[in-house]
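With one protein chain withheld, the remaining protein chains of the complex are depicted in position.
For chain A:
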Amino acid sequence: MADKSQVCSVWVGSETGILKGVSLSKKQAFNFCEMSCLSRDQEVCVLGWGDEHETEVLVGSVNGTVKTFSTEKGIFTETRQCGESTQGRFTGIAVTDSALITCVETGLLRVWKEGSTDTVEINAGTNVCRMRQNPSQRNQVATGGKENGLKVWDLERPETPIFTSKNVRNDWLDMRVPEWVRDMSFIPDSDKIVTCTGHHQVRVYDPASPQRRPVLEAHFGEYPLTALSLPANQDSVVVGNTHGELAILDLRKGLVRGCLKGLAGGVRGLQCHPSLPLVATCGLDRFLRVHSLEDRSLQHKVYLKSRLNCVLLSSKDLELSGSAVTGDVEEVKEEGGEVDEVWDTMEMINDQAKKRATDEEEAVVPGVEKTTKKRKVVK
């Protein structure tokens, strides 16, 4: 189990409660679930990294439990009860300084500290759709929902948000424009926040500027936008809607740069890789797809049998294979064993050339080494 989980570069949570790990280089998908007792109330709502080194995955379920899965050991190490199912589904999960932050649909944002049972609670309004953490300033979180505008909270001052957005002006009929924030993201190297709405708008807010209304507004499609992610370098954003349409929008002018094709069902989870121009999407059509952002082509497509709710990419360098090959389901242990033997023999040959002292270092970092060696062998 441990070696399977160490290879996985993409983690996906499904509606049946199964955490799935996908290794794109080996083109295999593995199911990690506790025993064979599955039930619908263990449906995975949110996934998050438990620590900065991406060795722990936090899995939030509908029944209010947050499980910690260790990628190195390949098992669920901890389960905590963070609320009941009556309080609504989890809409966001994050970690700061050994404290766990969870937010549910009814707007209850809680910070669970290690060791102590009392929590810092913030009421973020009703009908919260998403909560996200600022990756550069870890004590800031943003929340937004249906008729609940974007609010940025500082966890050290839980009474009032540090930024509350204002709705746009009335439209040309002088009617209030409805707002429905579905997903948001903090733009790195600045204070700005991008949100996507259920009324197919993408808005950029700037807390540093005096105006609380959006600085930029763009439209895409006719269907609610459900997920959003920022790619590594450019000032663009990738959004997905309920019809399975994925688009890359430019944030300078608010125009559509291009669409990614292939999805047939609503997008539930979307994440761009931190350094490579790749984006992983999962949705209701039971497929995990990885597209390349440069030429907008499909790189990988994996069938995962259950409807997928959320996706988590690791920062490990993903092997970019030339053609889009479908992933095989389930592990084949014998194949893994043979591959390991091949790598072991490779290492042995190299060891004789290098000093013996460096043996241990090589063993400790097998993953990275293996990928580079693989490239040499293939090419």
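The rule is simple: a contact is a pair of C-beta atoms (placed from the backbone, for glycine too) under 8 Å apart; a residue touches a chain by one contact, two chains touch by 3 or more; residues count from 1.
One rule holds in what follows: contacts and distances are computed from a predicted model.
Trainee: For the complex's missing chain, which UniProt name, "alanine transaminase", "Pyruvate dehydrogenase E1 component subunit beta", "Ribosome production factor 1" or "Ribosomal RNA-processing protein 43"?
Mentor: "Ribosome production factor 1"
Trainee: For the chain left off this view, which of A:Gly125, A:Pro231 or A:Gly266 is in contact with it?
Mentor: Residue touching the absent chain, from the options given: A:Gly266.
Trainee: Determine which one of A:Leu38, A:Val168 or A:Leu216 touches the chain that has been left out.
Mentor: Answer from the full complex: A:Leu38 touches the omitted chain.
Trainee: Please output the residues of chain A touching the missing chain, sorted low to high.
Mentor: On the chain A side, contact with the omitted chain comes from 15-16, 18, 31, 36, 38-40, 198, 223-224, 226, 242-244, 261-262, 264-266, 268, 284-286, 303, 305-307, 326.
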